[in-house]
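Every protein chain but one is kept in place in this view of the complex.
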Amino acid sequence: MQAVMSIEEMQAYLDEVFPQIKGSFLLDHLDGKTTVMRLMVEDQHLRPGGTVSGPTMFALADVSAYVATLACVGRKALAVTTHCSIDFMRKPVADRDLVATAELLKLGRSLSVVSVSLRSEGQEGLVAHASLTYSIPPEKS
Amino acid sequence: MQAVMSIEEMQAYLDEVFPQIKGSFLLDHLDGKTTVMRLMVEDQHLRPGGTVSGPTMFALADVSAYVATLACVGRKALAVTTHCSIDFMRKPVADRDLVATAELLKLGRSLSVVSVSLRSEGQEGLVAHASLTYSIPPEKS
Amino acid sequence: MQAVMSIEEMQAYLDEVFPQIKGSFLLDHLDGKTTVMRLMVEDQHLRPGGTVSGPTMFALADVSAYVATLACVGRKALAVTTHCSIDFMRKPVADRDLVATAELLKLGRSLSVVSVSLRSEGQEGLVAHASLTYSIPPEKS
Partner (left out) sequence: MQAVMSIEEMQAYLDEVFPQIKGSFLLDHLDGKTTVMRLMVEDQHLRPGGTVSGPTMFALADVSAYVATLACVGRKALAVTTHCSIDFMRKPVADRDLVATAELLKLGRSLSVVSVSLRSEGQEGLVAHASLTYSIPPEKS
């Protein structure tokens, strides 16, 4: 697939539609197949014991998979998550950024499927792995 | 299964270990099989368009399933989510509480499986349905 | 939802489109919300140790969820499974029928979501629990 939005356009779009994540989630890379996004871990994302909370990991997986879809279909804020399956495998490192690599597995007329791997920066084993599905509404004409 | 914690003990425990959700997530019911928990929806949980955000729904599903497990095994803050599969089916209503009903499907020696249904209070169709698995560490002796 | 096919119409339809399961999978109940289907367990469905094989359980969950969808949209052999998430929780009893109860959680314009519980007949705990999604193609006009 060919990306139809640049990384700057996408970051600006995210800051506009998801103001609550502004300054926390940063796009590292974007092309028609792979999206890399990082969470700059701060105190608000941590649970007791110094680990990144599950909802924060879910949020990072969801936004990066959403971006991987939008990158190919363009600005459609109405694309909605219909399914997420996520395996939590290792405790994230508290003082490292959490990095999501999202790969667009399928882009159909009405849905996309995206696979996301989460790693603590510089660590080898996966922190979590997710598969997400988005429903893409038909263009209004 | 028999619950080994009362609703008051559980709410106090949650306020202690998850201070960030204090005042937002409220236990309505707790027994050895079914847990009912509500999110009192506020602006911080909403996305543009007035809908409850995906990470907030994930958080409610996760906490209610965790409670359904703890209710039967007792205070084990180390029980960790290993998997969540969640289907998002309908847009939650913005000005209603979001209510999770968690049912303990299995409690084994090392894992539990919990099914969770999310509804906007007073609405019929499900907003989301999730299955979650927790790894339960062996007792330290 | 209102069922648009009777149990006899549905069984005849299944025998026609899935001849390979004829005589093994039997419809017990069908209405607009709940479908009950049984697998009459035979040697071909068993694994060493006398347990029903995973693919056989998957097949029963898939067919019963497909039926729960078709019951409301009518004969659309092209409705296809896009996702299945299944938790295997207890070993099925070898000499009992395996009974699936499928509940239609959502029927949208382009997809359905169905929750399925599998039990060995007469046993209390669930053998497995699954959530399945079907893509429903638009009517050809």
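Just so it is clear, A, B and C label the chains in written order, and each chain counts residues from 1 on its own.
Definition applied: contacts are C-beta pairs under 8 Å (C-beta built on N, C-alpha and C of every residue); 3 or more make two chains touch, one makes a residue touch a chain.
A quick note: this is a predicted structure, and the numbers were derived from the prediction, not measured.
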Among shown chains, those touching the left-out chain: A, B, C
From B:T69, B:S85 or B:T101, residue that would touch the chain that is not displayed: B:S85
Where the missing chain touches chain A, by residue: 85, 87, 89-90, 105-106, 113, 115, 125-126, 129, 131, 133
Hidden partner interface residues of chain B, rising order: 82-83, 85, 110-111, 133, 135
Chain C residues touching the omitted chain (full complex): 17-18, 20, 44, 47-48, 53-56, 58-59, 62, 77, 80-89
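Note that only the chains that are shown with their structure count from here on.
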Residue-number overlap at the chain A/chain C interface, same or different (half cut): same
Length of the line joining the C-alpha centres of chain B and chain C, rounded to whole Å: 28
Interchain centroid distance [CA atoms averaged], chain A/chain B, Å: 23
Length of the line joining the C-alpha centres of chain A and chain C, rounded to whole Å: 33
Multi-partner residues of chain A (each touching 2 or more other chains): 82-83, 85
